[in-house]
Every structure is written in C-alpha cells, then in structure tokens.
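To start, the structure under review is shown below, and the notes come after it.
The complex appears here without one of its protein chains, the remainder shown in place.
As written, the chains take the letters A and B, and residue 1 is the first residue of each chain.
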Amino acid sequence: MAIVQAILDGILIGGVYAVISIGLTLVYGVMGIINFAHAEFLMIGMFAAYFAWALLGIDPILAAPLAFATAFVLGWLVQRFLIQRVLAAPSVAQIFLTVGLLIVLENGALLLFGSQFRSVNTPYQTMSLSLGPLFVSVPYLAAFVLSLLSGLALWQFMRRSWLGRAMRATAQNRNAALLMGIDADRMYALAFALGVGLTAFGGAIILPYMTASPTVGGQFVILMFTVVVLGGLGNVLGAVVGGLAVGTIQSLSSLAFPIQLQNLVLFVIFILMLALRPEGLVGSRR
Amino acid sequence: MKRALWIGLFAVAAVLPLLLDPRGYWIRVLTLTLLFAAMAQAWNIVGGLANQISLGHAAFFGVGAYASTILLVTYGLTPWIGLVVGAGLAAVAALVIAVPTMRLQGHYFALATLAFGEVMRVVANTWASLTGGPVGISVPFLPPNPLMYSFKTGLPHAYIALGALALVTLLFEGLRRSALGYRLRAIREHEPAAEVIGIDATRVKLIATVISAAAMGALGTVYAQLALFFDPDTIFGVAPISIRVALIAIVGGIGTAVGPILGALLVIPVEELANDVLSGKAPGLSQLVYGVVLIAVILWRPRGLVTFFTARRTAKPRAPGLVPEGQRTTP
Partner (left out) sequence: MTAILAVDGVSKRFGGLQAIADVSFALAAGEIVGLIGPNGAGKTTLFNLLVGLERPDAGAITLDGSAVAGLKPHRIAARGMTKTFQNVALFSEMSVLDNVLTAGLLRHSVAEARDLARRCLERVGLSAIEASPAGELSFPERARVELARALCTEPKVLLLDEVMAALNTAEMAGVLGLIRRLRDEAGLTLLVVEHHMRAVMSVSDRILVLNFGRLIADGTPAVVARDPEVVHAYLGAPYEAA
C-alpha cells in the first residue's frame, strides 16, 4: 500500500515536474540551445509568488499567472539582448552564456533577498483528502490540477493558434519559416519567454509545499534535465512522460533510499539516457 | 619572439616565490593562481583543442585528490605515487563517462559531464566509510619530508605548482603540434570533412579527454597536499572547480597556450581580494561579478583576453539570418 501511495504522490508531483521542465525542452526544440539557467527561473517564479503572498496577501496558486508574467518579460529581455547574440556562435559561447546567466540570477537573488529560506502559510497546506485507503495531499493536488490545465493550454496554443504553429514551423525549418514571412527571431523570443514563464508558473504552484531560497534552482537542475532527457530534448509531449516518470521514480526511491541517494538514482538514469538513448523514451532517432 | 616571451615569463615566475614571505598569504595566492592556471590548461586540452565542453572536470580533480589522500591515510603511501594512481583513476573515470557520450553533440556532452561531476559529489558525500563523507578528509600531518610531499613552508608548493603549470602547458603545446592536434583542429572546423579524410572523430576526442582527465587528477593531488583538507562539495563542486577552470580558460583565451595563464592571473587574485574585502558583507556579490564578467567576455571577447594582444581579426558572432542548409542555429 505504501507503494501505491508513493506512486500516487509521484504522479501528482510528476505532473508539476512536467510543467516545470516543458519550457526547457521547448527552448531546445525551437532554438537548439540548452538553457543551463532555466532552473533559476523556477526560483524567480517562487519569489514572485512569495512576495505576492507576503506583501499583497495573494495565495501563491492565484499568484501563479503573475509569476508567469514576471518570468515571461524577463525571459523576453534576456533572449533579445543576450541569447540572440550567441545563436550563431559556437556552442562554447552558448553554453557559457547561459551558465553565466545562471550565476548572475542565483547570486543576484542572494544579494537582493538574502539566503534565508522562506515559506508560505496557506489554509490548505496540511490538508489532505481521503481516497479510500490513500491520502491525496491538497497542495499536491492543486499543483497537479494547475499543471494539467497549463499543459493543456500550452498544447492548444501550440496546435491551434497562429503563433504556436509559427513557432513550430521555425523549430522545424528556420529558413522556410523566414521565407513564409515569420519573424524567426521573434519566435525565438516567444519560445524562450514562454519556456521560462511556464517554469516560473510551476515554481509558484509548488510554493505551498516547498521553501523558496536563492539556491532552490540548484535542487531542480538535474531533475529538470532528467525529465527532459527522458522525454527527448525538444519533445514537448515527451516532457510530460518524463515528468511523470521522474516524479514516480523519485517517490518510489524515497521509500528505499535516503535523500542523498534518491538524487543519485536520478543522476544515473540521466547519464544512462544520454548515453544509450539520447532521443528519449518517446522520441525517434533523428 | 614568442619563445623569448615565454622564457621571460617563466623566469619571472621562477623568481617571484623567492621574493614573498614563505609562510605568508601572498605566496599562497600565487600558488593557487599557478595551480588553477594548470587546471584550466588541463581543461583547455579537451575544451580548447577538442572543442568538447566539459562542465564536470571536478570529477577528475576530486578522484585524484581522494585517491592520493586515501592511499596516504590507509597505507602511508607517498603522495607522489598517489598522484600517479590518482591520474590513472581519473583517466579511467574519463573513459567511463566519455565512451558513451563522446559521439553526442556539444550541449549533450556538457550535460553529461555536469551530471557525472554531481554523481561523484553525491557518492563522495554518501560513501563516508571511504571518503569521510560530508565532513571531509584531512591529509595527515607529517614531519617535513620531500619524499612524502610534506614541506615546512609554502615555497616548495609554489614551485611544484609552477612546475605543474609548465608541464601541462608543454603537454598542451605538444598535443597541439602533434598529429592528434591536427586531427582535433580538423574536427573542430568541419567534422564530416575530417571523417571522410580518415579521422576517427570519436576516438581522437576520447584520447584528448583521457589525457585532460589524467592531468586534472594529478593536479587534484597537488591541491590536496597544498590545502591539507577538503570535502566533497569543494573538490567535486560545480561552481568552485568545474565552472571556474572552464571560465579561466575561456576568459583568457580558449584553445591557446597562454589563455589559461592570463585567465588565472586575472581571476584568482581578484577573487581572493574580493573575498577579503567583501567577506560576509554582501553574500553573492563576488560571484555575481564573476557571472557578469563571463557574460561580458562571451558577448564581446569570445576568444578571450589574449585577443587584446594578438592582432588577428576574429569573426564576430552575428545574429542568424538564413542559416546554411541542414543546420540548426548551432554551427
């Protein structure tokens, strides 16, 4: 029964991991770069939601769109003024630009907000519903539902809206997209802003059960990359599969291993995936 | 002309330690600068010559440091031999991570090495019976004995670091001019063309990685004997080691022999100074500046500081318009 509970928790958490990581895979899929600073936007989303709660009394879950918007704007600026300039440069420049961004964001937050951990107090934080013999934690459930909704919204956007299709076109063939009158650079900015926005959104909705600190990004980096690699870099649907998988694996391994080794399990899976099946569980070999 | 500059530089570096207080603060800064320059040069072999960006070089560094220290603690084995063992183990570690990932593109390899470094850190933190765990491990205090790598003052450490830098730099240059160097340069410029003229890209990059790792492992021992104490978060750390050595090489001039040296001369003393001046007053400020400098270098001097001294025109990265057929934006 503990196993079933762990699987349930894993799925709930996994849905959130999917939303957090979808942006990372979207950026790679459209722009071809790996944003090493992506997890820092999670931290930004968390802080945005935290301050909305601390200063304005808004529940973090309701503040999630605000977190999204904050990161969206910041992401757009970062892409336009920094990342755009290295897209034609060798990968060493691209890698270290985002690494530099990671350092700047994390330490900027440290400087601005200090290193203390901050948590919120919400009425539903410790509530849980009963599902037969199983417990469903309310904050987990709320986060999961919102993840589902935002995931569906993204899916609709990508499939149905003109912008979504333009973005996909740019991802598949930049030259053709340009020739069709699509402003490819703007698509890149949109993809990046959307990607980090979603991650920040994820940060906000998990605030009820996590603590915010400038270094929280570091906790999620390998996790996000594992999700994305499991699903295949660039594969948005794969990120969903990857998220659920990682959530479940993490939850199950917490039954057997102490916290340090839980991360190890993820790391090893990550490396094995890269080595053996870089296109992910869901992807097809290019 | 160039050779004269190098000899002059070496002469200055050889004399400098003698002018400093052998038990003082500045000789330690000099030693660390030389050591990090050597580490960056080791990274330069795989990051500069082979164009494979490793974000996990700390893994090799830590393996070397732990290997020699554990052997010393457990068997009383002299760190000089421990150094060789550490280098060998680091080479093995390189094979383990590189063989499956070498054929992957740049970003994937960076990710894999990042994860590998973190794996080593977690393993070191967890396997306390071997490594002492998160508390760290101390190099046992021994009476001064050069054969056991134990010295009274900081002076020998400075010269060992200088010697290490000289050796790794000679290794770098030697590789660059060798057949391997030609092959690596060809792969960097146009991998498919290199392959059709008979270059086994995977094997060649692998060899460079193993050599780089071995050098890094040896330097781990040098660090261990200098610092006399370290823990997993320091020795396997992404920021303190992996990113820092790459940053030094890039800021100075990736792929050049003098780059890591220039980079270390800028980064290490400034860092030490910043830590002294700011210590505790503004947590994160020195690191923030670090990050800003890195971004600035990438955007405006991607070939590094060395370009201030060479007249070569470098191609500026431009925003992509139409990209050549079959490419994503990454060349």
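Everything below uses one rule, namely that a contact is a pair of C-beta atoms (placed from the backbone, for glycine too) under 8 Å apart; a residue touches a chain by one contact, two chains touch by 3 or more.
Keep in mind that this is a model prediction, so the values were computed, not measured.
Participant: Which of the chains on display does the removed chain touch in the whole complex?
Facilitator: Counted over the whole complex, the chain not pictured touches B.
Participant: Write down which of B:179, B:228, B:273 or B:296 is the residue touching the left-out chain.
Facilitator: In the complete complex, the chain left out is touched by residue B:179.
Participant: Return the single residue from B:18, B:193 or B:296 that touches the missing chain.
Facilitator: Residue touching the absent chain, from the options given: B:193.
Participant: Which residue numbers on chain B touch the omitted chain?
Facilitator: Residues 178-179, 182-183, 185-186, 189-190, 192-201 of chain B touch the chain that is not shown.
FYI, only the chains that are shown with their structure count from here on.
Participant: With chain centres taken as the means of their Cα atoms, state the distance from chain A to chain B in Å.
Facilitator: 31
Participant: Along chain A, where are the residues that touch chain B in the complex?
Facilitator: 31-34, 36, 82, 84-97, 99-104, 106-111, 114-115, 174-175, 178, 185, 214, 222, 225, 229, 233, 260-261, 263-264, 267-268, 270-271, 274-276, 278
Participant: How about chain B: which of its residues touch chain A in the complex?
Facilitator: Chain B reaches chain A through residues 47, 51, 53, 55, 97, 100-101, 104-108, 110-112, 115-116, 118-119, 122-123, 125-126, 239, 243, 246-247, 250, 254, 282-285, 287-288, 290-292, 294-295, 298-299, 302, 317-323, 325, 328-331.
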